[in-house]
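What follows is a single structure, written as structure tokens, with notes after it.
Every protein chain except one is present and positioned as in the full complex.
After this line comes chain A, so read on.
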Amino acid sequence: MNEAVRTNFDIKDYLRLEMMPHFMCPGCGHGIALRCLLWAVHELGVDKNRLAVVSGIGCSGRVGAYIDANTFHTTHGRPLAFATGLKLARPDLTVVVITGDGDCLAIGGNHLIHACRRNLDITCLMLNNEVYGMTGGQVSPTTAIDRLTTTTPHGNAEPTFDACRLADAAGASFVGREVTRQAPALKSVIKAGLAHEGFAFIEVLSDCTEIYGRKNDLGESPEMILAQKSDMRPEAFGNAADEPFRPNRLRAGVLVQRDRPEYGRVYRERAAAERAKAKAKG
């Protein structure tokens, strides 16, 4: 692809238009995340035929179906494990995982930490809307303290997960975070994650207006998106549980980038060496 094509991004080139209208609620931030992913894909010139999008269950899990690529809607919490097999078997594919805060941090938490540790070349977008949207608004591992959900009727009393710190601690070679409010910035982080050889974890701060914002008086979508700027929710994303609350310290952008060997490459090199040794022995 030439540079002109790459800058001339038209989302329609990457969508299954026959699937429209989409099923996302008015005001949901997931569409922005989808747009930014496809924008990054376009700018990097990734071939749609070699793009594999693996998703789990929940609102985030349904996003992949709109992408005109090889899309796999798998089981709850397991997209990283499915993607691990796919990427090892087919290193020629660009493998993207779209997951959510419940999918990735609760039921799928074990797969996340091992994906970070293993460092296969997979880009993982975790769309964090702080709630289980698909099932009707239950508390999630990233729901902020005191928030009302359908299973925390007296306010959430559980501390929240900082997914980026978790990924960092588990050894992810790339950790990024961005808000849906700043689409160009989000696109840039995703692009950097896709270009990174190794496991890239990207937390996308999305919003759920319909059943989370409304229940907590956070306003309509514009208010919720504007609130991303003033860091009204840093306790969910910026600070570890043992640190004092620090407003306006939510960090976004590329947070971590380490030079670590990509696991698939390491495995294939060792296997090739083993075969060469066997051949030499006759």
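Structure notes:
We take it that a residue touches a chain if its C-beta (ideal position, glycine included) is under 8 Å from a C-beta of that chain, and two chains touch if they have at least 3 such contacts; residues count from 1.
In this section, contacts and distances are computed from a predicted model.
Missing chain, UniProt protein name: "2-oxoglutarate ferredoxin oxidoreductase alpha subunit", from among "Cobalt transport protein CbiM", "Acyl carrier protein", "2-oxoglutarate ferredoxin oxidoreductase alpha subunit" or "Na+/H+ antiporter subunit D".
Check A:70, A:129, A:180 or A:228 against the missing chain and you find that the one touching it is A:70. Interface note: of A:52, A:131 or A:208, the residue touching the hidden chain in the full complex is A:52.
Checked against the full complex, the one of A:11, A:88, A:145 or A:185 touching the unshown chain is A:88.
Residues touching the missing chain, restricted to chain A, are 16, 19, 48-50, 52, 54, 64-65, 68-75, 78, 81-90, 92-93, 110-111, 114, 267, 270-271, 274-275, 278 (touch as defined at the top).
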